[in-house]
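What follows is a structure written as structure tokens; I'll ask about it next.
Every protein chain but one is kept in place in this view of the complex.
Here the chain labels run A and B in written order, and each chain numbers its own residues starting at 1.
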Amino acid sequence: MHIPDGYLSPSTCAVLYGTAIPFWYVAFARVKRLLNTRLVPLLAVVSAFCFVIMMFNVPLPGGTTGHAVGVGAATVVLGPWASMLAVSIALLIQAVFFGDGGITTLGANCFNMAIVGSLAAHFVYRVMAGRSAITSSRRVLAAGLAGYAAINVAALFTATELGIQPLFFKDASGAPLYAPYALHIAIPAMMLGHLTFAGLAELFVSGGVVAYLQRTNPVLLGQKPSARVDEARPVATSVWGTTRPLWIRLALLMLLTPLGILAAGTAWGEWGAKEFSDPQMRQQIAAASGNIAPPSQQPQGLARLSSLWSAPFPQYAPPFVHRPAFGYVMSAVFGSGLILGFFLLMAWMTDRRGGGAPRASP
Amino acid sequence: MTVPIFELRDVTYRYHEVTALDGLNLTIMPGERVSLLGANGSGKSTLLSILDGLCFPEKGSIAFQGEPLTDDRLGGEVEFDFRRKVALVFQNPDVLLFNPTVFDEVAFGPLQMQWPKERILLRVNEMLDQMEIAHLKDRSPHHLSTGEKKRVALASVLILDPDVLLLDEPTAALDPKSESQMIDFLVSCSGGRKTVVTATHDIDLVEDIADTCHVFQRGRIVATGAPSVILNDHALLLSTNLIHAHRHAHAPGDLHSHPHRHGHRH
Partner (left out) sequence: MKPNAKNSRGVVERTLASIVDALEHAFYAEELTKTNGLLQRIDPRVKIVALLPLVVIAALARKLWVIVALFVVAVAVATLSNVPLRTLAKRVWLGVLTFSGVISLPALFLTPGRTLYTLPLLGWIVTAQGLRAALYLIMRAETAATFSVLLVLCTPWSNLLKALRVLRVPIVLVVVLGMTYRYIFLLLRSAHDMFRSRKSRMVGRLDGREQRRAATASVGVLMSKTLQLSGDVYLAMRSRGFQGEVHVLDEFRTGWFDWIMSAVFVTVAALALWFGR
């Protein structure tokens, strides 16, 4: 899931760095307040741990192996804010020193895996574990699912970022400049791999760590829930409060995407097989292609491949989606709606958990 | 009358249901070379941590240079002063060497004390030469041998010129050459300028590096005296698990056993 250099456009990279930075800032402030002088050694050592975990081959059913990111384990044991920082640091070292993941795309990778991943894991774990006993198997399950959710939500964001590249960024001849696969290819392709393999690896690692700690050192798990309960009330207001500017930014982003439809006219390349036979569409295609008439019949390859891609995922590509305008709008709304919906869920969850009047932060 | 540099009264410390120190009384005078002798787990390391103000006794009191040493009193300038004067060399070098390079490690203390940059650069390079580790300056700690790590550890504490040196098993896991260098160094710390407290289970070391010995067992001091006296008390050493009595032969075919040590005699 590490996006290498060259797969995302300058604006995408910039936007994602810009989105990550406020989270880093908030996470650092929160962690510093909690840990104070212990911040440096704890963060360093946990980041080292995440880095090493990323190297583990986790055996999966079916004889394959996968890699876990460790975000599930880190979030359950340390909370989402410390996890955000630790995973980001591990990703930075991976990218710079080991060439795994790009430097321009570091903001994106951190946002997807560390930030979104930690938040997703945190909320799934809180909801699923509830107030069950520290050593109950429900917590193991909750941790596993938290890891699984984290990876898959991260993958979804990654796929969306990659999928919108060919929509916006093409050179003069129409070739995609960065990632070449549109949303309706990118999303299924990424999600399939992560819902099955990568997600499972994370599930086993997160669940496994909690199970192990329950047996050997439950104190480590015990500290967090009570601390979290105390924190829950201040967190309810502070998370909401500090993320309000982010809400506004995201809302703006969502509003801007449909503008792309107006700017680009018809989405070049986003044609279904049927388009080639429809005379009206043919004229549109010709106009958008520098007045080169499209082939009289749909390209055979396109015909064959388009059925290949739509068949397994009918819910993703019902026939009418192949109309360019509609497909475009669907993708844009889908992507943005996801982001917004996620944050709505996050806020709702925090309010539900926190309840009561806001308390002064510790 | 000189103020003792450390004064411990009735110190008790428990950790995870284990009583590490049990009603301990100890007085250390400035310039003394003290050895804490005891088998592993007898409480020596815990005592060193307490002397270094890293953990604090549940019961009892500890005073440094006549002033009580407590969690509340440490902080700010008082702590900076204390940390400069008292240095602890941990047993596990991987914990002690937490900086990315040897240079950074030796410079860490002065940086915390906020010396001016030029002075730090000068002193660090001097120290590296003195401990013969200048060639390791940019090396990362995980690439060093145990002997080299211990020398770096010493360099990084000695640069602040502490008054008290606390050492936890300084010769453990060292090769013979490094061990002898370490012992040379410890021997040279006589002359009353520094107070040296060494915790060890290696009794062969004690004769050369200490003037006073305290023998530990299960969190208490069971004997105190000059090394020559303590080391000849075989019954004591056997009961505190500091020597062994396995079978051996002085001549072929003459298997027997009695308390003994493996060491050099001259």
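Here, contacts are C-beta pairs under 8 Å (C-beta built on N, C-alpha and C of every residue); 3 or more make two chains touch, one makes a residue touch a chain.
Quantities reported herein were computed from a predicted structural model and do not represent experimental measurements.
From the options B:34, B:107 or B:215, the residue with contact to the chain not on display is B:107. Among the residues B:32, B:52 or B:179, only B:52 touches the chain that is left out of the figure. Interface residues of chain B with the unshown chain, by the touch rule above, are 49, 52, 54, 75-76, 79-80, 83-84, 87-88, 90, 92, 94-101, 103-104, 107-109, 111-113, 117, 120-121, 138, 140-143, 156-157, 160. Of the residues in chain A, those that touch the hidden partner chain are 4-7, 9-10, 13, 36-49, 51-53, 55-61, 63, 65, 73, 77, 89-90, 92-93, 95-99, 102-105, 166, 171, 173-181, 185, 204-205, 207-209, 211-213, 216-217, 220, 269, 271, 292, 295, 299-302, 304-305.
Heads up, the rule we're going with is that only the chains that are shown with their structure count from here on.
Here the CA centre of chain A is 51 Å from the CA centre of chain B.
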